[in-house]
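Written below as structure tokens is the structure these notes are about.
Of the protein chains in this complex, one is absent; all others appear in place.
Our next item is chain A:
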């Protein structure tokens, strides 16, 4: 793999990162625990399209997948896909300076690849070394890059400028993708992307139904959920979450 292939994407990513930092660090609205969303009208449009596509195609496919494929096989699909992404997880742990995380992830990768028959069995989780997702968006956050504006991506759903940048870098740096492209096996990559998407959706069937049923403004709910979930992933549960203020209201609450 010639190094020149990396240069321009990395440069583009660096520029985007800088933009994310400028966007994210400069503006920090805090009222109502709001997420910075200057593109809201566009985002709402994309969100509506995503919802329609999900209801028409993705959800039915995911339901079919759950109906046809037995639980143990679906679990194997999930662990196989996760195992393929292990090099990225390890790299991101290292880039975040999380050496323990890198050791854990490496242990998982080796255990599941060797004892788990190439990753189709998640032996490591049974041994107490569970899966922790790490991506370059989290790495950028650890480096101090702010969220930047909230973005709803077509098909991929909620994101922000920083995490979109991270997604691009992860995609470019993914060893499996590099291998697939250089060996003319792009179809495997499409298959993996498809399987991974269907698998992820199939695990959220009830949750998404609940959201649709219970939300008054689902767009706003998802936006808040995404921001909080990412913040939690970035913290890696290693610290207590930054809690909002819970003041004690006086009894003549109505007047205050």
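Brief remarks follow.
Definition applied: a residue touches a chain if its C-beta (ideal position, glycine included) is under 8 Å from a C-beta of that chain, and two chains touch if they have at least 3 such contacts; residues count from 1.
Quick note on the criterion: contacts and distances are computed from a predicted model.
The complex appears with one chain absent; UniProt names that chain "ABC transporter substrate-binding protein" among the candidates "ATP synthase subunit delta", "NADH-quinone oxidoreductase subunit D", "Ferrous iron transport protein A" or "ABC transporter substrate-binding protein".
Among A:81, A:94 or A:176, only A:94 touches the chain that is left out of the view. The chain that is not drawn here is touched, among residues A:133, A:155 or A:225, by A:225.
Touch with the hidden chain on the side of chain A covers residues 31-35, 71, 94-99, 130, 203, 214-217, 219-221, 223-225, 228-229, 231-233, 235, 237-241, 243-246, 248-249, 253-254, 256.
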